[in-house]
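A single protein chain has been removed from this complex, and every other one stays in its place.
Note that the chains are named A and B in the order they appear, and that numbering of residues resets to 1 at the start of each chain.
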Amino acid sequence: MNAVADFLAALGARALRLLRSLGHASLFFWELVRFTPAALRRFDLSVVQIYSIGNLSLVIIITSGAAVGGVLGLQAYYALDRYGAAEQVGLLVALSLLRELGPVLTALLFAGRAGTSLTAEIGLMKAGEQLAAMEMMAVDPRGRVLAPRFVAGIVSVPLLSAIFSAVGVAGAYVIGVKLIGIDSAAFWSQMQDGVDVFKDVGNGMVKTVVFGVATTFVALYTGYESDATPEGVAQATTRTVVISSVAVLVLDFLLTSLMFSTRP
Amino acid sequence: MATDNLVQIDHLTFGYDRSRVILRDVSLEFPRGKVVAIMGLSGSGKTTLLRLIGGVIRPQSGKILFDGEPVDPSDIDKLFALRRRLGMLFQFGALFTDLSVFENVAFPLREHTDLPDSMIRDIVLLKLNAVGLRGAASLRISEVSGGMARRIALARAIALDPELIMYDEPFAGLDPISLGITANLIRRLNDATGATSIVVSHDVDECFLICDYLYLISSGRIVGHGTAAQLQASEDPEVRQFIRGEPDGPVPFHYPAKPIEQEMGLAG
Partner (left out) sequence: MDKRNLDILVGLFVVMGALAVAFLALKAANLASLSFDSTYRVTARFDNVGGLKIRAPVKSAGVTVGRIASITFDDKNFQGVATLEIDRRYKFPADTSAKILTTGLLGDQYVALEPGADDKDLQPYASIKITQSAVVLENLIGQLLYSKAAEGGKRKEGGK
């Protein structure tokens, strides 16, 4: 009987802790939003961050985009050729990329490359008392350090996602038209016929903005809350990747059901 | 309202929560223009005092006066105005790793003044010169040694010519030469600028050399205070153990444990 009571108490304690961290996290998110106008006013700070998390992610995004586009093109061809619909390869690849793979894969890659870098940076700044020093110098670290990185994430992720999808389509073109020999005109016209700029490109962009906000927020929060030790920072970077990935996938499901299930 | 003491702490009690009381009913005075040391064992609450003076944390009872005005963490504007009048040197420098040496020292100037770049450049170089590192201005933080980092942090702390300079363990882990340089700088800067300095440290020798007055804290209370000469002559056992570095005394050598005969199975 005692064991059951203990178990329930532990469960309750865990639930309360979870609620507390959710509240804490929401407050942190609110602080980021609150200091965004300040970060926009001092845009030079954000520009530095855009370089660090956007520009420096270009290589991984472009290579992955080309690879994914190429692979999709191949697999689409194998599947469609059986039904004599090989010319639809472009359409299939474009829709997959624009609606789903572009936003989602970009967000996951971003979380791994830029998210961990942000987490580690913030964690180390906190451990090295840099944030405390800034406060002692009467400069609010939320506006000077955190908000510019938040802004940079929201700006960078949609740009990276667009580049990913564009490169992916180009990759599929290279595979489909240049290597396999699908008719180029058919490739593009089938795609253009079936891809709607508002429904597919537009919704994809909405998704990627949401993912950008989510991944950057998670990265900053885990870094800020990490223990001021080397192990603490390492654990925080792992947590960033895990939580960002799950968040992106869950949000993707929610957004997709909102955007694509209602037929006009 | 100018008083003799730039900072005054009256009957202050502080604890992070009810079970951990760090400071009990302590009172300290920091006269203008003097270098005062706060000494004690690790974890005795020395750094906490600095954080209380800077308004980072709020005491449970008692008050802290800065230039006659109470330090109130809830009044953000007043707090930030106060912080612009003080400079703090953190234990390992706490330099901003994403900026260069020059930019680190320039940081308070850029954030709090509208001075043109040319003036900022002059001021930064002068501050770096005061700590002997004018030639290192273009280095990145990753390229400087520990001792250099602390000096750069000191240059940054005095960038706005503060009235109060607080040093958190400035002597910890330094080689003899750096030790000498640092102690020298603290004293010279204080005298040259007319500032007031608070040095938190457990390095008895250096503190005796440069400080006008010293406080010794143990278990959250002030166990002794006075000039270097007064403390050296003190008969208080806690003071004597600390000053002389005796391994055993009021602060025991052995961590609480069972009697050794019992542990080793030697009792009859």
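Keep in mind that, in the parts below, a residue touches a chain if its C-beta (ideal position, glycine included) is under 8 Å from a C-beta of that chain, and two chains touch if they have at least 3 such contacts.
In this text the structure is predicted, and so the values were computed from the model without any measurement.
Asker: The chain left out touches which of the shown chains?
Answerer: Over the full assembly, the chain not pictured touches A.
Asker: With the missing chain put back, one of A:S26, A:T63 or A:Q192 would touch it. Which one?
Answerer: Residue touching the chain left out of view: A:Q192.
Asker: Pick out which of A:L160, A:V213, A:V233 or A:A247 touches the chain that's been left out of the picture.
Answerer: Counting the whole complex, the residue in contact with the absent chain is A:L160.
Asker: Taking the entire complex into account, which one of A:A15, A:V33 or A:L58 touches the absent chain?
Answerer: A:L58
Asker: What does the interface between subunit A and the hidden chain look like in terms of residue numbers?
Answerer: The missing chain touches subunit A at positions 44, 47-48, 50-51, 54-55, 58, 94, 98, 155-156, 158-160, 162-163, 165-167, 169, 188, 191-193, 195-197, 200-201, 205, 263-264.
Just so it is clear, only the chains that are shown with their structure count from here on.
Asker: Suppose each chain is reduced to the average of its Cα coordinates; what separation in Å results between subunit A and subunit B?
Answerer: Averaging C-alpha atoms per chain gives centres 43 Å apart.
Asker: Which residues, counting only subunit B, touch subunit A once they are in their complex?
Answerer: 54, 56, 79-81, 83-84, 86-88, 90-92, 94-98, 107-108, 111-112
Asker: Quick check: in the complex, which residue numbers of subunit A touch subunit B?
Answerer: 121, 124-125, 128-130, 132-139, 144
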